[in-house]
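Heads up: the structure comes next, in structure tokens.
A single protein chain has been omitted; all remaining protein chains appear in their positions.
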Amino acid sequence: KQPEKELTFGILPAESAIPIILAKEKGFFEDEGLNVTIKSFSSPNDRNVAVQAKELDGVIGDVMTEAAFYENGLKLKITSDINEDFKILSSPDSGITDMKGLDGKKVSLVPNFILEYIMDKFAEENGFTYEIVEIPSFSGRSEALLSNQVDGVVFTEPQAGMLAAQGAHLLGSSRDAGIKGGALLFTETALTEKPDSVKAFYKAYNKAVEYMNTTKVSEFVSILTDYQFPEAIGTYLSNLKKAYEPAGTIDKSQFEDIIKWTKEKGQITKDYTYEELTDFSFLPQ
Amino acid sequence: MTEKIKRHYRGRRKNKAGELLWGLLSFLLLWEILYLTVKNHTIPSPYLTFLYFPNVGNRLIWHLLASLARVGTAVGVSLLIGVPAGIALSASKGLRKLFSPFVYFIYPIPKVAFLPVFMLLFGLGNLSKILLVIWIIVFQIILAIRDGADQIPKIFYKVMAGYQATPLKNLRYLIIPAILPYIFSSLRISLGISLASLFFAENYATKYGIGYFILSAWTKMNYREMFCGILALGLLGIFLFVLLDIMEEVLVPWSKEETH
Amino acid sequence: MTEKIKRHYRGRRKNKAGELLWGLLSFLLLWEILYLTVKNHTIPSPYLTFLYFPNVGNRLIWHLLASLARVGTAVGVSLLIGVPAGIALSASKGLRKLFSPFVYFIYPIPKVAFLPVFMLLFGLGNLSKILLVIWIIVFQIILAIRDGADQIPKIFYKVMAGYQATPLKNLRYLIIPAILPYIFSSLRISLGISLASLFFAENYATKYGIGYFILSAWTKMNYREMFCGILALGLLGIFLFVLLDIMEEVLVPWSKEETH
Amino acid sequence: MNENVDQRLIDGSGILARLRNVSFDYGGKPVIKNVNLELKKGSSYSLIGQSGTGKSTLLNLAAGFLRPKEGSIEILSKPLKGTRKETAIMFQELALFPWQTVYQAALMPLKMSNGKDKNGMEERVIKLLEELGLTELKDKYPHQLSGGERQRTALARGLIGEPDLLLMDEPTSSLDTVTKESIQELIRKQQQKLQATLLFVTHDIEEALLLGEKILLLNGEGSVLTIDNPCYLRKQQRKDLAFYEQCIYLKELLM
Partner (left out) sequence: MNENVDQRLIDGSGILARLRNVSFDYGGKPVIKNVNLELKKGSSYSLIGQSGTGKSTLLNLAAGFLRPKEGSIEILSKPLKGTRKETAIMFQELALFPWQTVYQAALMPLKMSNGKDKNGMEERVIKLLEELGLTELKDKYPHQLSGGERQRTALARGLIGEPDLLLMDEPTSSLDTVTKESIQELIRKQQQKLQATLLFVTHDIEEALLLGEKILLLNGEGSVLTIDNPCYLRKQQRKDLAFYEQCIYLKELLM
């Protein structure tokens, strides 16, 4: 088949991008006659800017980012969930070994987005409050944790695993707690002008998930390290207890909870509805 | 200063106020043009941005002051290090051979890469932020002062050598006055860089500072707020620059007015 | 160039090679000291880092070349803009009044804040990256050249006015030679800044460039790889700086050797 | 502005420069006050006066670098606005460019007026440097020269062109008696060859008498006194007793 369908997709070097990278590198996109250009960003900011610059058809993001986009007149829609896991960790010398220990402590995260939401959920559940220390840079946050300058962090994999390996204590996991906020977003333009491409994208995405679940990690880990992933990603994936999930939907209740939270944070001014911001019709049935 | 000179400078200062205004206006003009051509919400309309100002005005002052304190300290300390170091590098061939290559080596390395080290050694507070800014601008100052001191005519050194001037007097009567224009030039440049580098320094563990303000507006994609911050930073910048210009005119009276 | 001068420069060049080496060595020394005092994994041992080099050596070359091409273009274009603009600002009071405030206003604004504009107007490719670097360094060059041209003795202008020299001849015979030392000085500074600003520019939508390399090693928390990148960047920097020094010695023969 | 040949024919007055009621000050007390002066074509004038009276200022006015605060200056019957190509000036400060060797400095004025053949230019420069005793020094930079050598380099820059007005500010002050005499000879030869008007400042009364058809004495009040010079061009015995008497007379005038 000759690839004629085109998509440009923006990723961050996080766990959730793995199926997309594999779909590209293993030729699953090509099999669907789809040519995907992957643009890799080191910070969410740069990714957002590229979206605003109309350089991308779709990106990895989360519900609050989507809402903020919408608030600012950028028409994108949530088309599926993603696979990701956020870990709450405490610093090696803090002596904190369970979630409640973070009561009144300094937790480093990026405010207003998924990280703070997840931490808020845990805090709410365990009935405590905490102090935010804002450190947007990945490495800044991890070094601050390892040198005990903050008591806790919220981190994605595989970095979280690396921190744990260096003495940080694991206090909780969003996946285990069933908190989901991450999402794939496509621009409305892309959805209306090339719906076939988006559909093909998800077919390939699911193939990649299946490939991951059936293949030894060592066979594809080198592809990932080429995409800015640390070596530790191999260990993390090998030790994963749950299988990777194919693209799915986001619960309405979960969605509405996030929107409510985002509005409370002053990020958005309207209660966007589930129907306004999501469109799961591109997922393979 | 005689009365005449004072009057002269008062006249200049009025000019300077005009300059400030014009700097703002020309920026607004460019902005409006950009706004009209780009037509994208990453560039908000100047008019609407002004209407947004009251929402942030009060907070902005505090952010500006926090940044000013950090930048002021950093620039001050950098001058205290950079000026003597630059002079020493220019004066002594031995020191030049010894340290110039080191400065050359370290200068182009992105200083942000040292962020973890700074956090580690100096914590998350103001100390590490200020040190980061110093680290970013000090090499530039050293090089500029060294290059400036290199321009002092050798015969001036001979004059001082003739008096067997102590190093201190050499500084006071020859080197400092001779490099004053270069100090100002490098102050302008490093002030710019240090204001810009607030973007890194106020990126972590703080809730005050104009860098933080702009960045957080940016991550929130609130472009009107972001541009309020940029405008305020620009105003702070031009204010400091005009202050430098005035200081230069007062402290270097022999330079610009050369009509002969 | 006569034989004698050529011999002279050949001697210098040998010296320069020594400087390069010494720059590296002194950096390694500082690094080792830091390593031993900090004792933290963010600062890997120099020795182990060297052992790591073979793992990345080949790739590094390409990253360096990609960055060099970007920086080279950016610096070249910035000079082409900045030198004439700086000269014009110094020469014409009108232009100075018109544009200096604008430059003062825009200079301290963190140029990264313009990233959206650049991406918007010029896409995610090399064009926007190079333009970003230009935008970061060009104002610094303008200011440095303006301040340098301000130092030209007024009587030199009178000499040229006496010949009714065309603007072009004024440039060729007076202004360019007079500001050459300043051009070199500002080249050094802007080279440093532009290498450092690769950190922003190679932050998105690229897989080549030393900025990308260091950043990605950093996000991977692979500090050894990161320091390999830093070392390579430092080497590139010192190599370019020494090149500049040699060029300055050849092109400004009347300056440094002043023994009188 | 290559019309001077025509101009000279048209303008029958024989006057190259005319200063009418010219006054000037640097923002303080007047330096030049109400000066009226006519400089004839092809004549030479020595300008003398105490240090700080305004001689250099007057030269700068005539060159067009300074504008009179009052009065007007005409050159070839046209009001002087700015500088002219046909005026050559040698500054008291010399103003040699640090980046030009002796040869490059002397060549520069020729390069400024386009469209001349390259070989002819180089030959002329080499000949002039020879006459100024600078041949061996032609590749040296100013900081490698002695004071007198620097002055001669500036002289070369002033004499190389084809001016109709030569303004020289103390052209021989740093030269020893012997060199001075040969340079004076050179200046006179050049001036006569070009039929240029020469206005030069000097503190050397002898030089004033040797080179100036007329002596212009600028006094402390800023006015100019014109004195005829009976000694000018007395061939046989350049410096006889009458000459020294004239010297002493001028010195007394200066006081």
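Chains: A, B, C and D, in written order; residue numbering restarts at 1 for each.
Here is the rule we go by: a contact is a pair of C-beta atoms (placed from the backbone, for glycine too) under 8 Å apart; a residue touches a chain by one contact, two chains touch by 3 or more.
Note that the structure is a prediction, hence the values are computed from the model and not measured.
Among D:S77, D:S146 or D:Q195, only D:S146 touches the chain that is left out of the view. When the full complex is taken into account, the listed residue touching the unshown chain is D:Q50, out of D:N34, D:Q50, D:Q104 or D:S223. Although one chain is not shown, part of subunit D still touches it, namely residues 26, 48-52, 54-56, 92-93, 133, 137, 144-149, 152, 169-170, 173-180, 203, 205, 244, 251, 254-255. By the touch definition given at the top, subunit B reaches the unshown chain through residues 153, 155-156, 158-159, 161-165, 169, 173-174, 177-178, 180, 252-255, 258-260.
The definition used in the following text is that only the chains that are shown with their structure count from here on.
For the pair subunit B and subunit C, the distance between C-alpha centroids works out to 18 Å. Taking the mean of the C-alpha atoms as each chain's centre, subunit A and subunit C sit 38 Å apart. Centroid to centroid, with C-alpha atoms defining each point, subunit A and subunit B lie 39 Å apart. Looking at subunit D, one finds that residues 143 touch two or more other chains. Residue positions 40, 42, 116, 120, 153, 155, 218, 255, 258-260 of subunit C are each in touch with at least two other chains.
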